[in-house]
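First, the structure itself, so that you have it in front of you.
On to chain A.
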Amino acid sequence: MTTIPAEYGLVLASVLFMLGLISLLIRRNIVFMLISVEIMLNAAGLAFIVAGAKWSQPDGQVMFLFILTMAAAEVSVGLALILQIYHQLKTLNSDEASKMKG
Partner candidate 1 sequence: MILSGFILSFMIGGILAWMAALKNLVLARWISLITVCFNLFIVIILWVQHLQGDESQSAWILDFSLPWIPRFGIGFHLALDGLSLLMLLLTFFLGALSVLISWKEIQHQVGLYHFCLLWVLAGITGVFLAMDLFLFFFFWEVMLIPMFFLIIIWGHENSRYAAFKFFIFTQASGLLMLVAILGLYFVHANQTGTFTFDYFQLLGADIPSGAAMWLMLGFLAAFIVKLPVIPFHTWLPDAHSQAPTAGSLILAGLLLKTGAYGLLRFIVPLFRDQAVAIAPWAMAIGVFGIIYGAILAFSQTDLKRLVAYTSVSHMGFIMLGVFSFNMIATQGVVMQMITHGISTGALFILAGIIYERIHTRDITRMGGFWKSMPFLGTCGLIFAMASLGLPGLGNFVAEFLVLVGAWQATHKLTIIATIGLVAATIYSLRILQKVFYGNQSATHGLADLSFREKLVMIVLVVSLIWLGLFPQPVLNTSRPSVNVILETTASSDENGTRNPKIITIKQKRYTHE
Partner candidate 2 sequence: MNDLLWLIPALPFLGSIILILAGTRLSKKSVPLIGVGSVGVSALITLLIGYDFISSDTPPVIKQVLWNWIDVAGFSPSIALHLDSLSLVFIFVITFIGFLIHVYSSEFMVDDDGYARFFAYLNLFVGSMLILVLADNLLLLYFGWEGVGLCSYLLIGFWYQEEKNGYAARKAFIMTRVGDTAMAIGLFMIFKTFGTLNITDIQLQAPVMWEIGATEGTIIAFLLLGGAVGKSAQLPLQTWLPDAMAGPSPVSALIHAATMVTAGVYLITRMHVVFELAPTAQFVVGVIGSVTLLIAGFSALTQYDLKRVLAYSTISQLGYMFLALGVGAWSAAIFHFMIHAFFKALLFLAAGAVIMALHHEHDMFKMGGLRKKLPVIYWTFLIGAASLAALPLITAGFFSKDQILWLAWAGEKGNVWFFLVALSGAFITAVYTFRMVFLTFFGEEKSHVTHIPGSFINIPLIILAILSTLAGFIELPHSFGHFQLFTNFLNPLLPATTLQSEIESTEWMIQVSAAALSIGGTLLAYYLYVKRPSLHAQFKSAVPQLHNFLLHGWRFDSLYDWVFVKPFVYLAAINKNDFVDWPYNALVNVASFIHRMFAFTQSGILRWYLIGVVLGAILILTLGLML
């Protein structure tokens, strides 16, 4: 059977990462920003898996599990915060949340 070269995986991961990053930059809605961060994290996870596969070690996948867990925790806190923000600002536009500056 043919194996996919590791570089491809890495490229895919980086593309994914880039996508996440760009959407993070262009999105105003905080929820979407959160989602794009998740994409970036998963991209990193993918990169780990690829690397692990390259060296045929479990560590990459272990790392991926950790990342998932962390992402979950992050999202939960994030959503709670977003609720609070919505209560106060009545909007999810991140640019509105700029009371502090200077």
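Just so we're on the same page, contacts are C-beta pairs under 8 Å (C-beta built on N, C-alpha and C of every residue); 3 or more make two chains touch, one makes a residue touch a chain; residues count from 1.
A word on the picks: all candidates are chains of the complex that A comes from, given by their letters.
Predicted model only: the values in this text are computed from it and were never measured.
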item	value
Touching candidate for chain A, same complex, options 1 or 2	2
Contact set on chain A toward candidate 2 in their complex	21, 24-25, 28, 33, 94-95, 97-102
